[in-house]
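One structure is given below, represented as structure tokens, and several questions about it will come after.
With one protein chain held back, the other chains of the complex are shown just where they sit.
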Amino acid sequence: MAEKNEFFKSKIVRDFTKDIEQYHLGPLWDAIPDLMHRQPTPQAEAYLWKWKTLYKKLMEATEIFTPERGGERRAIYFQNPGLTYRKPWGWASTTQTLYAAVQLILPGEVAPSHRHSQSALRFISQGKGAYTIVQGERIFMEEGDYLITPKGLWHGHGHPGDEPMIWMDCLDIPTIYSIGGTFFDPYPDGIEQPKVPDNYSSQRYEGGMVRPISDREPKIAPLGSYKWKQTEAAIQGLKRFDPDPYDGYAVEYINPSTGKQANPTISAWMQLLPKGFHSKAHRHTHSTIYHVYKGSGYSIINGVRFDWESGDFFVVPNWAWHEHVAEKDSYLFSANDLPIMERFDVEREEAYEENNGFQQVTDEFQPVFV
Amino acid sequence: MAEKNEFFKSKIVRDFTKDIEQYHLGPLWDAIPDLMHRQPTPQAEAYLWKWKTLYKKLMEATEIFTPERGGERRAIYFQNPGLTYRKPWGWASTTQTLYAAVQLILPGEVAPSHRHSQSALRFISQGKGAYTIVQGERIFMEEGDYLITPKGLWHGHGHPGDEPMIWMDCLDIPTIYSIGGTFFDPYPDGIEQPKVPDNYSSQRYEGGMVRPISDREPKIAPLGSYKWKQTEAAIQGLKRFDPDPYDGYAVEYINPSTGKQANPTISAWMQLLPKGFHSKAHRHTHSTIYHVYKGSGYSIINGVRFDWESGDFFVVPNWAWHEHVAEKDSYLFSANDLPIMERFDVEREEAYEENNGFQQVTDEFQPVFV
Amino acid sequence: MAEKNEFFKSKIVRDFTKDIEQYHLGPLWDAIPDLMHRQPTPQAEAYLWKWKTLYKKLMEATEIFTPERGGERRAIYFQNPGLTYRKPWGWASTTQTLYAAVQLILPGEVAPSHRHSQSALRFISQGKGAYTIVQGERIFMEEGDYLITPKGLWHGHGHPGDEPMIWMDCLDIPTIYSIGGTFFDPYPDGIEQPKVPDNYSSQRYEGGMVRPISDREPKIAPLGSYKWKQTEAAIQGLKRFDPDPYDGYAVEYINPSTGKQANPTISAWMQLLPKGFHSKAHRHTHSTIYHVYKGSGYSIINGVRFDWESGDFFVVPNWAWHEHVAEKDSYLFSANDLPIMERFDVEREEAYEENNGFQQVTDEFQPVFV
Partner (left out) sequence: MAEKNEFFKSKIVRDFTKDIEQYHLGPLWDAIPDLMHRQPTPQAEAYLWKWKTLYKKLMEATEIFTPERGGERRAIYFQNPGLTYRKPWGWASTTQTLYAAVQLILPGEVAPSHRHSQSALRFISQGKGAYTIVQGERIFMEEGDYLITPKGLWHGHGHPGDEPMIWMDCLDIPTIYSIGGTFFDPYPDGIEQPKVPDNYSSQRYEGGMVRPISDREPKIAPLGSYKWKQTEAAIQGLKRFDPDPYDGYAVEYINPSTGKQANPTISAWMQLLPKGFHSKAHRHTHSTIYHVYKGSGYSIINGVRFDWESGDFFVVPNWAWHEHVAEKDSYLFSANDLPIMERFDVEREEAYEENNGFQQVTDEFQPVFV
């Protein structure tokens, strides 16, 4: 069904199509081949962004954008080359469903609080001293921490420290936008003031699979910050056993009051690929945005080799064959849209069977260096 | 935040934007105003399609498209004028999330079976004698019937009768497409053959809120066809009491094994607006596609009057103020994306408070007649 | 493990048991054989109560118990002979988990409203003219109707008609009692007064698997009364196809806003066993209380034949082999505790494999006639 036969390209058919277009009508047979393919054929493409470029451009941005001049959040986002057709929307997102960015905040700066119907996550790449304030809790951020701001929660940032901080942002903006569900409110009065002790929630979850009794009722964000120290300990625990053939030593951040992913619509992982690890290839409906927290190596995505090192970002689109190779011990943080696929019951997974599970490299990605 | 200030239009900013674009990077401050509006501002617009036009074009299509020439389904779909920017996808959908069409099948024709990760519904406008076959059950269709084909079920159509049949189709194609979750399979061998008695499921649900005991475990489609006779009886029962101020006498088709809407992602309603009924205005996150099954009247959508009569279709986009007025007893069938909004917890509703709940008519929609 | 060996009957062991008893301690080895059997061995037994006896005793009760003398509800309940050991509780229930009774109300009588943490159901055996009032809705009762009063809802009865009415009651009293969850409140002021039109809910559900749109949010009792006329139509619809091998033509009453059984903890069925039908035997964890609404026949329960006719009640305890034989077209109403078994994930079912699925009759139950 994916191919239109000759008849459908004939003049009589093209004339009919043109005729009904004036009534804002379209022929199914014209749309079907593009819409109902056998398997996901996303517009989003595999791509990789270099940390050097990102860092340089963020630094340049500090010269141009200052709080006084507006620009609440100094964030540069990843435009998937395959999604530029969405430009009529005014922008191109990072995957079909997710938006990701790097954000830089300087000492002394403040990003006023707001809230929105999109859910957000943050992964801290570099620096320290800044905080985000969510639900009245100032959460001070350190490298390797994972933070969440699920839909509907007020959040702002401040930086009483003394060095620049850089983090990754990821939101489900494209999804909420495409269904028409966007709501946004600025906080009435700049940045929200603290209502509970600093780092309250992470200090209440300092050990074990136990939960303060007051968090028994499901909450949207009982724990706002997942500290690197604990995540690392978890991965070191896992490391005593065999790695997952596709993902090495990988954990998912969870909401302790539901057991689901910490953020309603986005799952986030930390995974360790030990030096020399070469995963098997597979593909799945959901797409993933990776951030190399530490290490170096490469991934093969639909036959193309993408070399990565610390700080880089790359995208594995829906249903793309992919495998990872670590040249050093490598920690990858990633955000994926599996929870969205599950909402529509379209998640599938397939192992790469040929060649003992390893793809042939047919091309190498050439990053654009600054 | 929705408005960019002067600084963001300055040359230095525009230059920076242009510079980073070469690295497939974009500035958040550029995207935000378009993406994070205070309330839903869908691209989809209110629109109305006249039955006369649809009928004429469907009839013309019978001259051109025949089963021998390909074209499995003779369907013409509704292109929302606001969504033509999506044309790079090859098509424009009916709302942000839904696709709707009218389909005509002639006696003797067969539409081969297939299945897909999108969910479909059908509402029978006109004619009789054709069947759809779903899960091995031939379901003969009559005017006013509502049928479902949830995701993953094989379905095909045949027409052993002797008059043309026309129905409305509605699918969640744009949603599944935008997240990258499309799977499609043609049936290996033309149209599936019957495995259970004809009209099996609807005959097992001929009365009351009772369920055959074998359907206790949740099923995706225990009941495939909702007969008009029963739906009408339900509405006549409701009619003894006060109408809903926004929707008159309205019922939702449900899956008897879950209590949720019959189709996983699309809710469908039948509603009676009695002659003279003038609803209050309100708006909600979800969008709706209406099909006038019987009657005539008009709806006011964001101040614009849309006159409708039997057979017409019209769209109320997300978050649009709307109210209905019936000039005759009118039955409206409708499909909406509330279940999608609920999956993302973005459904909100707001009553129109001014002017005692009634909008001022500021314009009248001029339909394009054939 | 179910049998204690000789050692455990020795003096040294018995002495130890006696010794620790003074400290309110018991030996596990003593309790285990009674508590951890291979399969359910309920104390509840199969039993049958004759309508003639019930009717006579209810009539006698009208002479003794009058509203003036107290006795809000003139109900006689079924004491399972196997559960009389529970008498220290002051009563014996009908099954391990359920209490059932027949209740008679005379014209002019009123049963004041109350509410409790137990859920109740009612099936109307005989008579007309009385109403129950639940959630402010007077529901007039007719033969064959099924009514629910889930936990926490105020309910009372009145009888403005002119003939005695008899119905079956069934509640989860033993279950709520055994866990210690009983709460009860008398209505502050006699019987609740109507707040909505009479028979409001059943008139809102007069056809099809459709639901008034206002009932989309799950409710504990959107529909309070399931009319016989509709239930009968459903069963006649089913009758066109093959019967269930164990249960003939059987339907379960459902809550239209959840798709679950109408009452939270008790499932209720109506089933038709056509004349001459002889079901296969099986057993399952849950227990069932049957009321013969119409017809006659017999059931074989663990090899014992129980003859029944219109009006009789009988019990199939947990895990008992049972099969039914209809001598006339027979409608059986029944209440079971499957929803309780499901809450603890202990439901299992087993087909009787020997003798082509039919038990040998080893005994016949001799009812105690009045």
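A few notes on this one:
In order of appearance the chains are A, B and C, and numbering begins at 1 in each one.
One rule holds for everything that comes next: contacts are C-beta pairs under 8 Å (C-beta built on N, C-alpha and C of every residue); 3 or more make two chains touch, one makes a residue touch a chain.
Keep in mind that what you see is a predicted model, and the values were worked out from it rather than measured.
For the omitted chain, the shown partners it touches in the full complex are A, C.
If you put the hidden chain back, the residue from C:151, C:227, C:291 or C:322 that touches it is C:151. Among C:140, C:177, C:352 or C:365, the one in contact with the hidden chain is C:177. Residue C:61 is the one among C:61, C:191 or C:233 that touches the chain missing from this view. For chain A, the residues touching the absent chain in the complete assembly are 197, 200, 203-214, 216, 218, 223, 226-227, 229-234, 236-238, 240-241, 244, 247, 250-260, 262, 269-271.
Residue-level contact of chain C with the missing chain is found at 1, 4-5, 7-8, 12-13, 16, 19-31, 33-42, 44, 47, 49, 53-54, 57, 60-61, 64-65, 69-81, 85, 88-92, 95-97, 101, 103, 114, 116-118, 151, 173-186, 264-265, 285, 287, 317-319, 337, 340-341, 343-346, 348, 368, 370.
Following the convention adopted for this analysis, only the chains that are shown with their structure count from here on.
Remark: the per-chain Cα centre closest to the mean position of all protein Cα atoms belongs to B. Separating the CA-averaged centres of chain A and chain B is a span of 31 Å. Here the spacing of chain B and chain C, counted between their Cα centres, is 43 Å.
Counting only residues that touch two or more partner chains, chain B has none.
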